[in-house]
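One protein chain omitted, others in place.
After this line comes subunit A, so read on.
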Amino acid sequence: MIIRRALIRGSRLMQSPLRSFVRGLGTHPQSDLSQGKHLPEHSQTPGNPENGFKKRPIDEGNPMTLKDEFEMLQKFRKSTGTLGTRIAPHYKPHAAAAHPPAPQDITLELLLAAGAHLGHSTSLWNPGNQRYIFGIRQGIHIISLEQTAAHLRRAAKVVEGVARNGGLVLFVGSRQGQDRCVVEAAKRAGGCHLFEKWVPGTITNGSRIVGAGAVIEKDFSDRENPKGPIENADPIRPDLVVCLNPLENYIMLHECASTNIPTIGVIDTDADPTWVTYPIPANDDSLRCTQLIAGILGRAAEAGRLARIAKAETQL
(Lines give C-alpha, C1' and ligand atoms only; values in the text may rest on other atoms or scores of the structure.)
Protein backbone atom coordinates (compact mmCIF):
# COMPACT_ATOMS: atom_id res chain seq x y z
CA MET A 1 0.00 0.00 0.00
CA ILE A 2 1.31 3.38 -0.91
CA ILE A 3 0.89 5.93 1.82
CA ARG A 4 0.20 9.31 0.39
CA ARG A 5 1.93 11.34 3.03
CA ALA A 6 5.66 11.21 3.38
CA LEU A 7 5.56 12.31 6.98
CA ILE A 8 2.80 11.11 9.24
CA ARG A 9 2.77 13.12 12.44
CA GLY A 10 2.74 11.43 15.80
CA SER A 11 -0.21 9.16 15.56
CA ARG A 12 -0.46 6.31 18.02
CA LEU A 13 -2.21 4.26 15.40
CA MET A 14 0.94 4.30 13.30
CA GLN A 15 2.47 0.88 13.52
CA SER A 16 6.00 1.64 12.52
CA PRO A 17 7.53 4.97 11.64
CA LEU A 18 10.14 3.20 9.60
CA ARG A 19 7.63 1.52 7.35
CA SER A 20 5.66 4.70 6.85
CA PHE A 21 8.80 6.66 6.05
CA VAL A 22 10.03 4.05 3.64
CA ARG A 23 6.69 3.59 1.99
CA GLY A 24 5.98 7.27 1.93
CA LEU A 25 9.10 7.90 -0.07
CA GLY A 26 8.79 4.88 -2.29
CA THR A 27 7.65 1.31 -2.40
CA HIS A 28 9.41 -0.61 -5.08
CA PRO A 29 12.14 -2.77 -3.61
CA GLN A 30 14.30 -2.60 -6.67
CA SER A 31 14.77 0.64 -8.46
CA ASP A 32 17.25 2.75 -10.26
CA LEU A 33 17.99 4.92 -7.27
CA SER A 34 18.89 2.05 -5.00
CA GLN A 35 20.38 -0.47 -7.41
CA GLY A 36 21.67 1.82 -10.09
CA LYS A 37 21.19 -0.72 -12.83
CA HIS A 38 21.43 1.80 -15.61
CA LEU A 39 24.19 3.83 -14.03
CA PRO A 40 27.90 3.01 -14.08
CA GLU A 41 28.92 0.21 -11.83
CA HIS A 42 30.01 1.46 -8.40
CA SER A 43 32.93 -0.17 -6.70
CA GLN A 44 32.53 -2.03 -3.46
CA THR A 45 35.78 -0.64 -2.15
CA PRO A 46 37.08 2.90 -2.44
CA GLY A 47 39.05 3.56 -5.57
CA ASN A 48 41.88 5.41 -3.90
CA PRO A 49 43.76 3.38 -1.28
CA GLU A 50 45.60 6.50 -0.14
CA ASN A 51 42.36 7.75 1.27
CA GLY A 52 42.61 5.11 3.93
CA PHE A 53 38.92 4.36 3.75
CA LYS A 54 38.81 0.64 4.15
CA LYS A 55 35.09 0.16 4.51
CA ARG A 56 31.92 1.26 2.83
CA PRO A 57 29.98 3.89 4.72
CA ILE A 58 27.62 1.09 5.65
CA ASP A 59 29.10 -2.37 6.25
CA GLU A 60 27.75 -5.10 4.07
CA GLY A 61 26.62 -7.00 7.09
CA ASN A 62 25.36 -3.95 8.97
CA PRO A 63 22.75 -2.15 6.96
CA MET A 64 20.96 0.77 8.45
CA THR A 65 19.17 -0.46 11.53
CA LEU A 66 15.61 0.34 12.51
CA LYS A 67 16.90 2.70 15.16
CA ASP A 68 19.05 4.52 12.61
CA GLU A 69 16.09 4.81 10.26
CA PHE A 70 13.86 6.19 12.99
CA GLU A 71 16.43 8.71 14.18
CA MET A 72 16.93 9.80 10.60
CA LEU A 73 13.20 10.15 10.10
CA GLN A 74 12.82 12.24 13.24
CA LYS A 75 15.72 14.47 12.24
CA PHE A 76 14.41 14.83 8.71
CA ARG A 77 10.92 15.76 9.88
CA LYS A 78 12.25 18.57 12.04
CA SER A 79 14.70 20.00 9.53
CA THR A 80 14.41 19.35 5.82
CA GLY A 81 10.80 18.24 6.04
CA THR A 82 9.63 21.68 7.08
CA LEU A 83 11.32 23.58 4.25
CA GLY A 84 9.25 25.58 1.84
CA THR A 85 6.92 27.82 3.77
CA ARG A 86 6.22 29.04 7.25
CA ILE A 87 2.93 27.64 8.49
CA ALA A 88 0.73 29.90 10.59
CA PRO A 89 -0.02 28.80 14.16
CA HIS A 90 -3.01 26.53 14.10
CA TYR A 91 -4.96 24.11 16.23
CA LYS A 92 -3.38 20.67 16.51
CA PRO A 93 -5.81 18.32 18.22
CA HIS A 94 -3.22 15.68 19.05
CA ALA A 95 -0.87 18.25 20.55
CA ALA A 96 -3.67 19.87 22.52
CA ALA A 97 -4.71 16.51 23.90
CA ALA A 98 -1.20 15.39 24.76
CA HIS A 99 -0.01 18.72 26.20
CA PRO A 100 -2.97 20.63 27.58
CA PRO A 101 -2.56 24.09 29.09
CA ALA A 102 -2.39 24.74 32.83
CA PRO A 103 -4.82 26.88 34.86
CA GLN A 104 -2.34 29.75 34.59
CA ASP A 105 -2.80 29.70 30.79
CA ILE A 106 -6.54 30.35 30.88
CA THR A 107 -7.30 33.33 28.68
CA LEU A 108 -10.45 34.53 27.02
CA GLU A 109 -8.81 34.05 23.62
CA LEU A 110 -8.13 30.40 24.41
CA LEU A 111 -11.74 29.82 25.43
CA LEU A 112 -13.04 31.70 22.41
CA ALA A 113 -10.90 29.68 20.04
CA ALA A 114 -12.24 26.50 21.62
CA GLY A 115 -15.81 27.65 21.08
CA ALA A 116 -16.67 27.74 24.78
CA HIS A 117 -18.96 30.70 24.32
CA LEU A 118 -21.50 29.01 22.05
CA GLY A 119 -24.68 28.10 23.83
CA HIS A 120 -27.88 26.59 22.56
CA SER A 121 -30.92 28.01 20.90
CA THR A 122 -32.63 30.67 23.01
CA SER A 123 -35.84 28.69 23.18
CA LEU A 124 -34.05 25.77 24.81
CA TRP A 125 -32.37 27.63 27.65
CA ASN A 126 -32.53 26.94 31.34
CA PRO A 127 -33.33 30.27 33.04
CA GLY A 128 -31.07 29.30 35.90
CA ASN A 129 -28.15 30.06 33.61
CA GLN A 130 -29.17 33.65 33.10
CA ARG A 131 -26.26 34.98 35.13
CA TYR A 132 -23.74 33.25 32.84
CA ILE A 133 -25.14 34.50 29.54
CA PHE A 134 -23.54 37.44 27.77
CA GLY A 135 -26.15 37.93 25.08
CA ILE A 136 -27.85 36.53 22.02
CA ARG A 137 -26.50 36.20 18.50
CA GLN A 138 -28.10 34.48 15.53
CA GLY A 139 -30.64 32.75 17.68
CA ILE A 140 -28.28 31.23 20.24
CA HIS A 141 -27.19 32.30 23.68
CA ILE A 142 -23.59 33.42 24.04
CA ILE A 143 -21.94 32.41 27.31
CA SER A 144 -19.89 35.11 28.98
CA LEU A 145 -16.28 34.01 28.75
CA GLU A 146 -15.35 36.03 31.79
CA GLN A 147 -17.77 33.87 33.76
CA THR A 148 -16.37 30.76 32.14
CA ALA A 149 -12.81 31.73 32.98
CA ALA A 150 -13.64 32.59 36.56
CA HIS A 151 -15.58 29.40 37.17
CA LEU A 152 -12.92 27.31 35.46
CA ARG A 153 -10.21 28.81 37.65
CA ARG A 154 -12.31 28.11 40.72
CA ALA A 155 -12.86 24.52 39.64
CA ALA A 156 -9.13 24.13 39.01
CA LYS A 157 -8.43 25.31 42.54
CA VAL A 158 -10.94 22.79 43.92
CA VAL A 159 -9.41 19.93 41.95
CA GLU A 160 -5.90 20.91 42.98
CA GLY A 161 -6.94 21.11 46.62
CA VAL A 162 -8.58 17.69 46.56
CA ALA A 163 -5.55 16.14 44.92
CA ARG A 164 -3.20 17.84 47.33
CA ASN A 165 -5.08 16.33 50.26
CA GLY A 166 -4.98 12.85 48.81
CA GLY A 167 -8.51 12.74 47.46
CA LEU A 168 -9.69 10.52 44.63
CA VAL A 169 -10.87 12.43 41.57
CA LEU A 170 -13.14 10.77 39.02
CA PHE A 171 -13.22 12.20 35.48
CA VAL A 172 -16.34 11.35 33.53
CA GLY A 173 -16.96 12.06 29.84
CA SER A 174 -19.27 9.70 28.03
CA ARG A 175 -19.66 11.44 24.67
CA GLN A 176 -17.89 10.17 21.62
CA GLY A 177 -14.35 11.49 21.41
CA GLN A 178 -14.04 12.42 25.08
CA ASP A 179 -12.39 9.17 26.07
CA ARG A 180 -8.81 10.21 25.42
CA CYS A 181 -8.91 13.50 27.33
CA VAL A 182 -10.70 11.87 30.27
CA VAL A 183 -8.11 9.10 30.52
CA GLU A 184 -5.24 11.59 30.22
CA ALA A 185 -6.69 13.83 32.92
CA ALA A 186 -7.19 10.87 35.25
CA LYS A 187 -3.62 9.75 34.68
CA ARG A 188 -2.30 13.18 35.61
CA ALA A 189 -4.46 13.26 38.71
CA GLY A 190 -3.71 9.72 39.75
CA GLY A 191 -7.45 9.22 39.84
CA CYS A 192 -10.09 7.31 37.94
CA HIS A 193 -11.83 7.74 34.60
CA LEU A 194 -15.12 6.76 33.03
CA PHE A 195 -15.96 7.17 29.37
CA GLU A 196 -18.86 4.75 29.06
CA LYS A 197 -22.28 4.59 30.59
CA TRP A 198 -22.47 5.14 34.33
CA VAL A 199 -24.16 2.12 35.87
CA PRO A 200 -26.86 3.43 38.20
CA GLY A 201 -26.08 2.45 41.74
CA THR A 202 -22.30 2.49 41.44
CA ILE A 203 -22.18 4.71 44.51
CA THR A 204 -25.45 4.05 46.30
CA ASN A 205 -25.36 0.32 45.63
CA GLY A 206 -21.60 0.00 45.37
CA SER A 207 -21.23 -3.33 47.09
CA ARG A 208 -23.29 -4.90 44.33
CA ILE A 209 -21.94 -3.03 41.31
CA VAL A 210 -18.24 -2.66 42.05
CA GLY A 211 -17.98 -4.82 45.17
CA ALA A 212 -16.13 -7.61 43.41
CA GLY A 213 -12.91 -5.62 43.15
CA ALA A 214 -10.10 -5.19 45.64
CA VAL A 215 -9.23 -1.88 47.29
CA ILE A 216 -5.63 -0.70 46.89
CA GLU A 217 -4.22 1.27 49.78
CA LYS A 218 -1.73 4.06 49.05
CA ASP A 219 0.14 6.46 51.26
CA PHE A 220 0.61 10.15 50.67
CA SER A 221 3.53 9.43 48.36
CA ASP A 222 1.27 7.27 46.20
CA ARG A 223 3.16 4.13 47.16
CA GLU A 224 1.03 1.04 47.46
CA ASN A 225 0.83 -0.93 50.67
CA PRO A 226 3.37 -3.76 50.32
CA LYS A 227 0.93 -6.12 52.03
CA GLY A 228 -1.21 -5.92 48.89
CA PRO A 229 -4.82 -4.95 48.17
CA ILE A 230 -7.47 -5.28 50.82
CA GLU A 231 -9.81 -8.13 50.06
CA ASN A 232 -13.52 -7.97 50.77
CA ALA A 233 -13.41 -4.27 51.56
CA ASP A 234 -16.30 -1.88 51.06
CA PRO A 235 -15.96 -0.18 47.69
CA ILE A 236 -14.54 3.32 47.95
CA ARG A 237 -16.22 6.41 46.64
CA PRO A 238 -14.63 9.28 44.75
CA ASP A 239 -13.92 12.46 46.67
CA LEU A 240 -14.61 14.65 43.65
CA VAL A 241 -16.35 13.98 40.35
CA VAL A 242 -15.63 16.02 37.20
CA CYS A 243 -18.32 15.57 34.56
CA LEU A 244 -17.96 16.79 30.98
CA ASN A 245 -21.57 16.09 29.95
CA PRO A 246 -23.95 16.48 32.91
CA LEU A 247 -27.07 16.21 30.76
CA GLU A 248 -26.34 12.56 30.01
CA ASN A 249 -25.04 11.71 33.48
CA TYR A 250 -27.81 13.09 35.63
CA ILE A 251 -28.16 9.80 37.52
CA MET A 252 -24.51 9.90 38.55
CA LEU A 253 -24.80 13.51 39.64
CA HIS A 254 -27.90 12.67 41.67
CA GLU A 255 -26.07 9.84 43.40
CA CYS A 256 -23.16 12.12 44.16
CA ALA A 257 -25.45 14.77 45.59
CA SER A 258 -27.23 12.28 47.79
CA THR A 259 -23.95 10.95 49.17
CA ASN A 260 -22.30 14.36 49.66
CA ILE A 261 -19.70 13.99 46.92
CA PRO A 262 -18.86 17.38 45.39
CA THR A 263 -19.15 17.57 41.62
CA ILE A 264 -17.79 19.82 38.88
CA GLY A 265 -19.65 19.96 35.60
CA VAL A 266 -19.55 21.73 32.22
CA ILE A 267 -22.91 23.51 32.17
CA ASP A 268 -24.29 24.55 28.79
CA THR A 269 -27.18 27.01 28.51
CA ASP A 270 -29.71 24.20 28.44
CA ALA A 271 -28.31 22.32 31.44
CA ASP A 272 -29.36 22.72 35.06
CA PRO A 273 -26.60 24.46 37.03
CA THR A 274 -27.95 23.16 40.33
CA TRP A 275 -27.08 19.59 39.41
CA VAL A 276 -23.40 20.19 40.18
CA THR A 277 -21.58 21.83 43.05
CA TYR A 278 -19.18 23.86 40.94
CA PRO A 279 -20.64 24.63 37.50
CA ILE A 280 -18.39 25.71 34.64
CA PRO A 281 -20.59 27.56 32.15
CA ALA A 282 -19.23 26.49 28.76
CA ASN A 283 -20.13 24.70 25.57
CA ASP A 284 -20.41 20.99 26.25
CA ASP A 285 -21.07 20.14 22.60
CA SER A 286 -17.65 21.21 21.39
CA LEU A 287 -15.08 18.50 21.68
CA ARG A 288 -12.30 21.05 21.58
CA CYS A 289 -13.85 22.93 24.52
CA THR A 290 -14.43 19.87 26.71
CA GLN A 291 -10.96 18.54 25.96
CA LEU A 292 -9.54 21.90 26.96
CA ILE A 293 -11.44 21.92 30.26
CA ALA A 294 -10.52 18.31 31.03
CA GLY A 295 -6.90 19.09 30.22
CA ILE A 296 -6.79 22.14 32.46
CA LEU A 297 -8.39 20.32 35.38
CA GLY A 298 -6.05 17.38 34.83
CA ARG A 299 -3.07 19.72 34.98
CA ALA A 300 -4.40 21.29 38.18
CA ALA A 301 -4.81 17.87 39.75
CA GLU A 302 -1.32 16.93 38.65
CA ALA A 303 0.08 20.00 40.37
CA GLY A 304 -1.74 19.14 43.58
CA ARG A 305 -0.62 15.52 43.45
CA LEU A 306 3.03 16.40 42.86
CA ALA A 307 2.92 18.94 45.69
CA ARG A 308 1.50 16.29 47.98
CA ILE A 309 4.16 13.78 47.03
CA ALA A 310 6.94 16.35 47.42
CA LYS A 311 5.68 17.31 50.86
CA ALA A 312 5.41 13.67 51.91
CA GLU A 313 8.93 12.96 50.70
CA THR A 314 10.43 15.89 52.62
CA GLN A 315 8.67 14.90 55.79
CA LEU A 316 10.10 11.40 55.76
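Things worth noting here:
Basically, a residue touches a chain if its C-beta (ideal position, glycine included) is under 8 Å from a C-beta of that chain, and two chains touch if they have at least 3 such contacts; residues count from 1.
Heads up, the rule we're going with is that contacts and distances are computed from a predicted model.
This figure omits one chain of the complex; the name its UniProt record holds, of "Calcium homeostasis modulator 3", "TATA box-binding protein-associated factor RNA polymerase I subunit A", "T-complex protein 1 subunit alpha" or "Manganese/iron superoxide dismutase", is "Manganese/iron superoxide dismutase". In the complete assembly, the contact with the undisplayed chain comes from A:K75, out of A:K75, A:K197 or A:K311. Residues of subunit A that touch the chain left out of view are 2, 4-7, 21-39, 42-43, 46-48, 51, 53, 56-58, 62, 64, 67-68, 71-72, 74-76, 79-88, 90, 93, 114-115, 118-120, 138-140, 175-177, 187-188, 283, 285-288, 302.
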